[in-house]
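Every protein chain except one is present and positioned as in the full complex.
Chain lettering (A and B) follows the sequence in which the chains are written, and residue indices restart at 1 in each chain.
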Amino acid sequence: MMHQFIEFSIIGIASGGMYVLSALGFVIIFKATRIFNFAMGEMMMLPAFFFLWASSVWGLHWSVAVLIAILGAVAVVLVIERLVMRRMVGRPAIVLVMVTLGIGSILRGLAGLIWGHEIVSLPDFLPRAPIFLGNILIPGKLAWAFVAAAVVSGGFVAYYRLSRAGIAIRATASDIITAEGLGVSVRAVYTGAWLIAGVLAAVAGILAASVNGVSPQLGFVALNVLAVVMLAGMTSVTGVIVAGVFVGWLETIVGAYLSASWQSFLPYIIVLVVMMVKPNGLFGEERVERI
Amino acid sequence: MTYMTGTLVRALALSLGLAGAAAAEEPLKFSIPLPLSGPLAFSGQVQQAGWQAAIDYINGAGGVAGRPIEAEFYDDEYKVDLGVAGFKRAASSGDLVFAAGDGTPFVRAISPENNDTYRILMSATGFASDLVDTERYKYHFLPGPTYSDMFGALFDYMKTQKENPTVAIVYSATEFGRDPLENGRKLAEEMGIEIVLEEETKWSGVDVTASAIKLRNAAADFVIFHGYAGNVWPEIMKTAKDYRVESVFMGTAYNSDPEMVLGVGEAADGYVGVVPYDLTMEDAEGEYAEAIRESLKAWDVKEYSGYANMGYVQSWLTALILRDVIGGAIEAGEELNGDNLIARIRGIDGWDSKGIAGPVSFVDQRIPTSYVYRFNVADGKLTMTELGE
Partner (left out) sequence: MSDRADPIPMSARAGGSARFEILAAVGFAVVAITLPAYASVYVLYMASLVAINAIATVGLNITVGYTGLLSIGHSAFIGVGAYAAGLAMLHLGTPLFVNVVIGAFAAFAVGLVFGAPSLRIKGVYLAIATLAAQYSLYFIFQQWTSVTGGDRGLSLPATDLFGLGDVGFYYGVVGIAVILSVAARNLFRTRLGRSFIAVRERDYAAQVLGINVVRGKLLAFGIGAAYAGVAGALTAHFLRLVNPDQFTLLVSVFFLAAVVVGGRASIIGSILGAAFMTLIPELLREILGALPFKGQTNVAGLLSPLREIIFGALIVGFLMFEPRGLMGILNRLRGRGDEGGESDAE
């Protein structure tokens, strides 16, 4: 019994790794621009398709394919940021949310047009061989996906905490006027935040697709990440890491002991509970409402 | 509004056409909704190709008692309300002879209204178990077995391998997935088969490791997958094999398509699937099977692989059955309405399908026979061994 539980728990934590990556993407954009990006899921989905293209159709080695996918993601994000988001600065939240919903829809439609709607498996690039921890077995793909997610997240957090760009983002997030006064280019920060989010989403998307296959609907998986983000509070990077792992764990446990339908529904229960009890999330900052 | 003018013009043309033409070459209208986009698009596009090829073949051979078939295809994205809207649109012109459907939800939705108002002959590609209720689905016929029939066929096979086999059933959390469970449980009990695990999973986007772990713990002789298209089950099977699960993996029609199984790779070696028709085209004998093989070779979208896709064959079979049924009605001078046509379907007993599925008989408006195959996958090639019906 206990052994079973530990096994499921480890699996859950491993799948949580992917949640962390996508959630970090949401948070970085929100912190820097106050925009909640509902197109995040599609930003995960497109690079997964680019990866598929590069490795299946062009036969490139997976590491090259990953690079191409990331570059593709960056290009798409730049287009979105330049063409659309930049012009919507200052518009009310409603408008921004709807714009990102619209962008998500466009990206989904484009993917459907270009690649069709079936769910396609990615070529295996993560080693399948199971990994043993004591007498607990973890499937190879999942374990390596977790490692990859951990490395990328770690890299991102380090960059965010230590680099000048990261400091600039944090400065803009806390007090935009002062930051600008101190010479931070807010425009560059915005673009930078979107780019970083694009890269995170690309990796998250490829990892998610390597486990579940890719289709234009892959983006809907990102809606589960909402639970993570709300639980953590939209502005806390460390909070997101904790929340991501927790939600991944909870989902697997619910799926294993309850049923698949509860598993689908769980993220939304979390959101509702958080909304009722602590709208700013466990680690978020209190939002000061200025009159 | 352009669409309104367009429809008015079409209605006008239609009425002129009806008035002017003698019965001889008036086309027979079929309405065929298919999931041409969405996660089942692969299936829908193949079915459409099958219909198109079959209709060309039939029209080229003189049509149905001299009259050509005219089919209108539309994409309903496997969504019921779109399917229903399309059906009503097609039926509103008044001379629809046959309506296809792409799944049981659509059939369930449209049947009550079809039964009282439109009374049009229908057939769909869903094999749901309750379609044998001929009161409820008065004008619907299924050219194949239901999922419950398929479970029965798999259970029969299991019994030939072991006296008291144990089985784990892995199914999707959808109506499609849950469909054969109730009948399956009863049948298992009657046949002395023990169901050791019923594992419900999400239909897509799921991490399957937990399911694989449960399969390992259950250690069943056989595992049946049901309720999926091309995803989830391959990953469960591969992960279970990583976990050294030794069960024999089996699946029902929609996860036993040859191309799909080949795509799974080496892990699918030894996989057992049940399908409604003979899908091995290489050595098929019989006029219709040969026609299908020729059309597959001529199809420029997919390369001929020696095997046919189930949906492709189903479209062909339906069209050929319709030719005989509608043709018979025309020659007997009967009106081409649902009542007459479904009566003819019910009367089909031992119809020669010329290589597609042996002698065909309808019981409760469906064909209860199926084919069980073992798939052998090695070095990127697939062969299928028939294990009896």
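One rule holds for everything that comes next: a residue touches a chain if its C-beta (ideal position, glycine included) is under 8 Å from a C-beta of that chain, and two chains touch if they have at least 3 such contacts.
Values in this document were obtained by computation on a predicted structure and should not be read as measured data.
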Omitted-chain contact residue, chosen from A:Trp58, A:Tyr159 or A:Phe265: A:Phe265
Absent-chain contact - pick from A:Leu60, A:Leu110 or A:Ala150: A:Leu110
Hidden partner interface residues of chain B, rising order: 1-4, 6-8, 11, 34, 36-38, 41, 44-45, 48-49, 52, 73-75, 77, 79-81, 84-85, 88-89, 92, 105, 108-109, 111-113, 116-117, 174-175, 301
Interface with the unshown chain - residue positions in chain A: 34, 36, 84, 87-88, 90-95, 97-99, 101-113, 116-117, 216, 223, 226, 230, 234, 261, 264-265, 268-269, 271-272, 275-276, 279, 291
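What we mean here is this: only the chains that are shown with their structure count from here on.
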Chain A-chain B separation of Cα centroids, rounded to whole Å: 38
Residues of chain B that touch chain A when the two form their complex: 37-42, 172-173, 200-202, 204-207, 209-210, 212-214, 217, 229-231, 234-235, 238-239, 242-243, 263
Chain B-facing residues of chain A, complex: 4, 7-8, 11, 15, 112, 116-119, 121, 128-130, 137-140, 142, 211-213, 215, 217-218, 220-221, 252, 255-256, 259-261, 263-264
